[in-house]
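Yeah, one chain of the complex is gone here, protein chain that is, but the others are all in their spots.
Here the chain labels run A, B and C in written order, and each chain numbers its own residues starting at 1.
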């Protein structure tokens, strides 16, 4: 059982209705599979997490779709930045 | 008789030993002639006022060598600037 | 001997106000940040600053207030990387970067970049580069309050 923490920011937080999710994953997921899982589970996120301008970080480092999620990972979905 | 005021700045002031000179000129001088006159009169200024990097202003406007000095003019000799 | 130990601080607390990379909710003092930088080196002859402030309109809409959110740790770490890269890329002596988060009123300060160098050209280039990089790479998000409600800047139709 892999325990992961999901973090949502900005508009994603509003859509997901939460800034943090705790998730237990039975099988070994890639990031791509996790995205599909979340988009199915949370209807408001459908088609949003998988758009091209979304970046993802695992444990504060940018990662790509094929990265395998490990136990204890913090997966953060980052909409386009607008600081400054 | 043309009465003119000469102003020296920075190193020129040190060389001339004064920041302001009051001068009565009998004939009609161009700036070039005024420079020759000053370089002859004040030995410390010899070859200094006529160097290429010296700028001259009459009544706070830049002028060239052939400008004719008029009664009441303020002639300022400006070494290369070093503000900022 | 016992008395002297009372004055020993092997792990002194770092005053957050002297740190050159900060994300904070409160305002900052430009004069104070410049003063700290001047105190670092008398070799610094030129200091270029960029101050971003909250404007009252955006894309044709009147903005009445702003709010910023960041990804803690990652935002600070990214700022730190920008600072390090700037210090090695440009001929500069010091960089300070501060970004506010939380609610910000129109006219208030949002972000401050201060770059000190021996010569001004490098300071201008580095300061401009730092704010560009900050906007591109630091996980911070802006929400604007307009007559249409509260809108995250990149979520407009």
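Note that contacts are C-beta pairs under 8 Å (C-beta built on N, C-alpha and C of every residue); 3 or more make two chains touch, one makes a residue touch a chain.
Since the structure is predicted, the reported quantities are computational estimates derived from the model, not experimental observations.
Across the complete structure, the visible chains that the omitted chain touches are B, C. When the whole complex is considered, the residue among C:60, C:107 or C:149 that touches the unshown chain is C:107.
Across B:7, B:37 or B:70, the residue that sits in touch with the chain not pictured is B:7. Of the candidate positions B:16, B:49, B:63 or B:76, contact with the hidden chain is made by B:76. Considering the complete assembly, chain B touches the hidden chain via residues 7, 9-11, 13-14, 53, 57, 60, 76, 78-84.
Taking the whole complex into account, chain C touches the unshown chain at residues 29-31, 34, 38, 42-57, 106-107, 118, 120-121, 123-124, 127-128, 131.
Note that in this section only the chains that are shown with their structure count from here on.
If you average the Cα atoms of chain A and of chain B, the two centres end up 75 Å apart. Chain B and chain C have centres, each the mean of its CA atoms, that are 51 Å apart. A separation of 27 Å divides the Cα centre of chain A from that of chain C.
Of all residues in chain C, none touches two or more other chains.
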